[in-house]
Structure formats: C-alpha cells, structure tokens
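Every protein chain but one is kept in place in this view of the complex.
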C-alpha cells in the first residue's frame, strides 16, 4: 500500500429492485438496461439526463467484459438487437 | 486431540476450524434461520437416531422426514426473497466522472501463506462490505461453472458463464468472513 493514496469522493449508485426481474437470474436485467441505455442515447442524445439511470443500472449489473463485448459488437454492427427503433 | 476436538466443537467463529463439527457463527438473518432449522430438525433426528434401532420394527420414520421438509421449504423461499439493495453494490461504484471501482482478488497461493493464514481461503484483496445494509452479490463465471459460497453469511450460489445470479445478504455484525469460493472476482 502506498502512502500517497488519493481519496476521491464517491456517490454510491446501484440498480434497485426491478419488478420485471424478481428472480435470482439477473442476466436479462443487465441486458435490458444495456439495450435501453443505447436506445435512449440514440433517440435522445448522449446528454439526455433520464438515460443516465439505465447507464448506472447496466454499469453496476453487467460484468465489464460483457459490456466490452457488446460495445465491440455495436461498433461492428453485429449487435443482435436493433437499437434504432 | 480431545482438546482440539472440544476447541473446534464448542468455539465456533467466522472461519473453518480443524475438526469443525458445527456451523460457523452466523452473521446474517439467513444463516440464523438455517441454524435454527438445523437444530429443530436435529431434535427429531436425534429421536430417530436413538429410537429407530428399537422401534424400526413398528414405525416408519419417513413421515418425520416429510414433516421436516415443510419448514425447510419455507426458509428456502424466505431466503430467496430479493431485498432492495440499499445504495451499494461493491465493484462498480460510479462517481460523477463515470470512474468506477473494479479490482481483482485472487487466492493467496499455498507457498505465499503466512503463519496462521487459512489455506485456500486467504485472498490478496478482501472485499469490504457495509454492515446492516442490504447488499447484493451478482455472481457469474468466466470459464466453467464455479460457485460462490460464504458459510457465515449463509449464502451459496452457483456461478455460470453467461448468467448473472444474485443473492442478497444483510450482515449484522463485523467480521472477516471467508468464502469457499472459486469464482471470478466479480462479486
């Protein structure tokens, strides 16, 4: 442990309980929020504030490896869901 | 030997002990429920244990096994109840600049263990979790099926690649809880 550690202020955010996903299996919870976020920013733009809740939810639920993979797929256009409708 | 046995049987704590015969100390309501259920069932099982060598000729103890299944189901469904995680979820706290906490935690290899450390349980980066807060673990695996379990917290969950499992706990005291885990460290 280094002594010159930097302490940053944090506001803690995570996805709450969602009635659509009451199960132990949260895979779709993560996926749905990822899709919703990207649909949202496509429709409304990056700065549209309400999109942020989807962002926070998917960032806290999805493993980062999954997000990276989906980001790659979106870039290549092989993402399995249409985000523009 | 006797000393060791009595030590392990009577003094439970947050980690496994040599010759441990009973649960580790519970730290969550789930685990308390589990211990309570275990003791209740044990009462009837002790009756069967001492009674059946004599009475097996006349009685069928399967009935008792059916009866103890019901409180077991009740507990099982209560434990699966998903509680709303308060505000925390550990590895992915986001601050306003979208930075988030992410870290790896691996088992300390046997050759690096210090004196008194627990083999196959000590990790190099402990997860710190708030007490008296609803905490959710999201569990997945990267390669094959693993499992995430923490006896003192009363949770055990399979970890599958491509699937996110959640378990929620409410820890009601401080402690270092060791999990028997072979998991990808996305707790």
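All chains are identified by letter, namely A and B, in their written order; residue positions are counted from 1 within each chain.
We take it that contacts are C-beta pairs under 8 Å (C-beta built on N, C-alpha and C of every residue); 3 or more make two chains touch, one makes a residue touch a chain.
By definition in this document, contacts and distances are computed from a predicted model.
**Q** Identify the UniProt protein name of the omitted chain, choosing among "Acyl carrier protein", "Ferredoxin-thioredoxin reductase catalytic chain, chloroplastic", "Cytochrome c oxidase subunit 9, mitochondrial" or "Uroplakin-3a isoform X1".
**A** UniProt lists the chain that is not shown as "Cytochrome c oxidase subunit 9, mitochondrial".
**Q** Among the chains in view, which touch the chain not shown?
**A** Per the contact definition above, the missing chain touches B.
**Q** Touching the absent chain in the whole complex: find that residue among B:42, B:69 or B:176.
**A** Residue touching the absent chain, from the options given: B:42.
**Q** From the listed residues B:51, B:109 or B:161, report the one that touches the chain absent from this view.
**A** Of the listed residues, the one touching the omitted chain is B:51.
**Q** Under the stated touch rule, tell me which residues of subunit B contact the chain that is not displayed.
**A** 25-26, 32, 39, 42-44, 46-55, 57-59, 172-173
What we mean here is this: only the chains that are shown with their structure count from here on.
**Q** Report the inter-centroid distance (CA atoms only) between subunit A and subunit B in whole Å.
**A** Spacing between the chain centres: roughly 29 Å.
**Q** Across the complex, what residues on subunit A touch subunit B?
**A** By the definition above, subunit A touches subunit B via 8-17, 22, 24-27, 29-30, 56, 59-65.
**Q** For subunit B, which residues count as touching subunit A in their complex?
**A** Touch residues, subunit B against subunit A: 80, 82-85, 87-89, 92-96, 99-100, 102, 136, 138, 140, 142, 157, 162-167, 184, 186.
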